[in-house]
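Moving on, here comes chain A:
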Amino acid sequence: MAGLRIEGVTKRFGDFEALKDVTLDLRDGEFVAVLGPSGCGKTTLLRAIAGFEKISAGTILIDGVEMSGPSRHQPPESRNVGIVFQNYALWPHMSVAENVGYALRVGKVAKAERERRVREALQLVDLTGMDDRRPANLSGGQRQRVALARCLVAAPSLVLFDEPLANLDVHLRAAMENEFADFHKRTGTTIVYITHDQAEAMALADRIAVMDRGRVIQFASPRDLYARPANAMVAHFIANGIVLPASVLTAEVNGQVRAEILGQQVTLRSMAGQPPGIGAQVCLRSHDIVVSDDGGGSEVLVTRAVYRGGGSRIEAHPVGQPELELVFDLDDDRRVKAGDRIALRVIGGWVLPPDPAT
Partner candidate 1 sequence: MTAAARDHRNSDRALIIAVAAIVFLLSILPMGRLLWEVIAPQNGSAAASLSRTLSAGSTWTATLNSLQIGIMGTALAMVLGTAVALTVGLTDVRGRHIFVFLYVLPLLIAPQVTALAWLQLFGPASPLLKMLGLAPPLGSRNPLYSQSGIVLLLGVQYGPLVFLMIRAALRKLPRELIEAAQSAGVSRWTVLRTIILPLITPALIGAAALSFVSCVGNFGIPAFLGIPANYLVLPTLIYQKLAGAGPAVLTEVTILSILISVIALAGIVLQDMFSRRRDYRITATSLPPDPFGLGRWRPLVEAALAVLIVLVLVLPLTGLTLSSMVTAYGRKITLSELTLANYAFVLTEHAAAPRAFRNSFGLSFVAAALAVLIAVPMGYMMAWQRNRWTKILNFSVELPYALPGVVLAIAALLLFLKPIPLLGIQIYNTIWIILFAYCARFLVLALRPTIVGYHQLDRGLEEAAQVAGAGLLMRLRTIIFPLVAPATLAGGCLIFLTALSELTVSALLWSSGSETIGVIIFSFEQGGDSSYAAAVSVLTVLTTIALMLGTNLLARHLPNGVLPWRD
Partner candidate 2 sequence: GDLTLYTSQPEADAAKTVEAFQAVNPDVKVQVFRSGTSDILSKMAAEFAAGAPQADVLLIADAVSMEGLKAQDRLLSYPEADVTGLGEGTYDADKTYFGSKLITTGIAYNSEAPVQPATWADLTKPEIKDQIVMPSPLYSGAAAFLLSSFVADTSMGWKYFEDLKANGLVAVRGNGAVLKSVASGEKPYGILVDFMALNAKAKGSPIEFVFPPEGVVAVTEPVAIMKSTDNEADAKKFVDFILSDAGQKLALEQGYLPAKASVGKPAWLPEGAEIKIFPADIKAITAATEGDKSKFGEMFGG
């Protein structure tokens, strides 16, 4: 169990800044997900925490002890962190059981105990009976699970996951999510969990750090991220929010404002102190939009409708403002298809806080 403080960490590769002034403070025992688009620096952050990358500026403290800093750099093996690598990094010369039991062997755990814990870990990831296989003879998902078991078996005090579920199918993923949640509850381990799957992040994490191009954009609870995204990037990234331009008509009262959006006047949630003004941006979720059958609302042209099992994802453009794009989910019974025109009514939404920079 260990807290983790990341303060102003910057990491440069040549003159490319993969991490820019990243600051995060994890409580002891917290489960934090790091979420962000591909290439935003998630893996780099994780490698910096683990000690594989020397950072260019800032400090990283585990349990109050400085691990990386301007003058010192503790080697990875003395940081007592567990890690599951994105590309598995299984040892090809060892059997599954040997891979999983390695940390115990290094830690000089007695053989019987070791075998028991390896067996348990393999059971956990549903690989019982595969003990003697070599990694090369496993399927992609099976390899991922071995990597998982290998990390979990040593019960480290800080665990880093780099997209551990990326190659698993939905069910195994759900099962593993539950496993992680249980593991976390049981052990109270501090966990940094990297993923690009927001559902996964939301399901698991106490707090989520959303990253973009090397920066942490927002660090908040899942509900907050969903309901109160800090900017358009987060709004869009989390649950694919629709970001539309709007004019705020009234100043905030009780966390609400009146605003005009797509030609409709609606009441929206906003942050405290939101001033009125034009040029604001609003984040809408699928449930903030309803198809109006009475002809009210704004007319949109559907350009694509993709079936997604029980519902469809709709891409549409307001007839009046074809440069705007709306992507939202619709129940299957509507059977909307590309080329249809439908009327939409906005029934809620969140006004994005004004960007301090502009």
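A word on the picks: all candidates are chains of the complex that A comes from, given by their letters.
One rule holds for everything that comes next: a contact is a pair of C-beta atoms (placed from the backbone, for glycine too) under 8 Å apart; a residue touches a chain by one contact, two chains touch by 3 or more; residues count from 1.
Remember, predicted model here, so these are calculated numbers, not experimental data.
Note on chain A: across 1 or 2, the candidate touching it in the complex is 1; the others do not touch it there. Partner candidate 1 is touched in their complex by these residues of chain A: 50-52, 74-83, 85, 87-94, 102-103, 105-107, 135-137, 143, 150-151, 154, 156.
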